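Handing you this structure, nothing more for now.
A single protein chain has been omitted from the complex, and every remaining protein chain is retained in its original position.
And then chain A:
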Amino acid sequence: MSKQVQQLDRVVIRFAGDSGDGMQLTGDRFTSETAQLGNDISTLPNFPAEIRAPAGTLPGVSSFQVHFADYDILTPGDAPNVLVAMNPAALKANLADLPRGADIIVNTDEFTKRNLAKVGYQASPLDDGSLDGYALHPVALTSMTVRALAEHDVSKKDAERAKNMFALGLLSWMYSRPYASTIRFLERKFAARPELVAANTAAFKAGWNFGETTEDFGVRYEVKPAKMNPGTYRNITGNAALSLGLVAAGVRSGLPVFLGAYPITPASDILHELSKHKRFGVTTMQAEDEIAAIGAALGASYGGALGVTTTSGPGVALKGETISLAVALELPLVIVDVQRAGPSTGMPTKTEQADLNMALYGRHGEAPIAVIAPRSPSDCFFAALEAARIALTHRTPVILLSDNYVANGSEPWLLPDVDSLPDLRVEFATEPNGEDGKTFLPYLRDPETLARPWAIPGTAGLEHRIGGLEKADKTGDISYDPANHDFMVRTRAARIEAIRVPDVEVEDPDSDARVLVLGWGSTYGPIGAACRALRQRGLPVAQAHLRHLAPLPANLGEVLGRYERVVIPEMNLGQLAHVIRARYLVDAIAYNQVRGLPFTSTELESMLEEVVKNA
């Protein structure tokens, strides 16, 4: 029986289940298959902080959303077209996000009286008509998987656990995905246990064949490859891209990379990834705490390495004193803050952009540093290189503000030509720089960058002492002189302002917009998608997105002045908007949301529509 094949331009699927159901892996595999096909992709995992919350409960629901299309897309999608719900909790937690008519595939085996009661269903939603507006596909995923594996030499538990592969097989069939990479993946993952390779492969194929034979799924879909620039691609998460960016910074600078880190969600993956790349001269140290992590990184920088520390907001709070020391020492240091919802422990697995104030101002004394933010998962690679460039060239700490959304989200990445990456080579001081030809002045500055020489221990003739006490200009000797302190404070500020950053670019295709949307960091995708949608409807709107938050691009004031209204959407209560208002005296509209989730492009679209129509 051959089934009808329907062409779609885009699809959003959400896999949802218990934390232990393997939904992240299922989503990952589906994404990889989709990447192989050449669709553009954007993904969003959403999982609880608890490793295994009680089974079947709402707090235990973990989900993975993947958006794929035959054109270039910017977000993981606002509303799923398809929900795979492995249990009642997954259905209940996600149903509100689904538009009417969406496909819902449920694992009926889990819809027991007990599981329904756990999440407060009086009657089964599969039977009470409450899902009438949706295309409901009840599938006995667990029992069919177990039956399919009856002949396999695996325990009942292992057979049941393979149900995610059954689901993946079914979805792969529905959307005509190539699955060779998944089979290869299973062979790698279970290399030590061939019986599990066989069982999981069989479960996958059973799911595929079920789709092909059952009458419940009358239509099969295809999404054609997207038109993408030629080249080699891989799908990559923000944390992985950031890690590779740091490795690349080591290669391009010729310096060893030293990472000091303390495990913290959602930054730990960077520590895991970098610890695999020792062959690039990368040293990773899991320190005793956040303070030691940055201390060790700074010590390594002092010794001539590229010192890096990775953390999330609570860790940055602890590192503040050492960042100030690095400001006083004027040494390179990269601090990666993968932001999560705060304050305090907050919601560790949810996203937010609320550490901007801390990054800009969160230190004692006048302690300006550079701050940059990536706009998308693959952009984390280039942002890491840029952070390293600024740190090395200008001998300053740089905070790189990633967030949970870009860190765990993924997208296809056109691999760059390594030789085209920025040259980050630095020159250490080797000779005395005093006028007498014998003295070394550790705080004699480069006239252009105002950076001081980087004289690393081991260099004969340049022995000198540095520290947190205020230093006299040029000599670096301890100084309590009032005029010197005033001069040094202003010089440290001027040093940061002297950093050359690219002008901010404006996307305004018809140059007729009167409203500018200004964003920074991970809101790029949703803002961009909203702007495109408005333009398609004939409503002009301009978009500018900041990578450099300190110093700000030189042309930003001029750009802001071109528009009648400036709107700043942020996942905080208006932190960038404050900066813009204070610095440029622009009456910007702050649009804010702190729900632990990225903006949807539809909500931004309707908000912007109002502004554009009234401008």
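Points to keep in mind about this one:
Everything that follows uses one rule, which is that a residue touches a chain if its C-beta (ideal position, glycine included) is under 8 Å from a C-beta of that chain, and two chains touch if they have at least 3 such contacts; residues count from 1.
Everything that follows uses one rule, which is that contacts and distances are computed from a predicted model.
Looking at the choices "2-oxoacid:ferredoxin oxidoreductase subunit beta", "3-oxoacyl-[acyl-carrier-protein] synthase 2", "Sugar ABC transporter permease" or "Fe-S cluster assembly protein SufD", the name in the UniProt record of the chain not drawn here is "2-oxoacid:ferredoxin oxidoreductase subunit beta".
Summary of contacts with the chain left out: across A:Ala296, A:Val316, A:Ile372 or A:Ala388, the touching residue is A:Ala296.
Touch with the chain that is not drawn comes from one residue among A:Asp97, A:Glu187, A:Glu212 or A:Glu321, which is A:Glu321. For the chain left out of this panel, the touching residue among A:Arg279, A:Lys438 or A:Lys613 is A:Arg279. Although one chain is hidden here, its contacts on chain A can still be listed: residues 32, 35-36, 38, 181, 225, 228-235, 244, 247-248, 251, 254, 256, 258, 260, 277-283, 285, 287-289, 291-293, 295-305, 307, 321-322, 325, 329, 415-416, 418-419, 457-469, 477-478.
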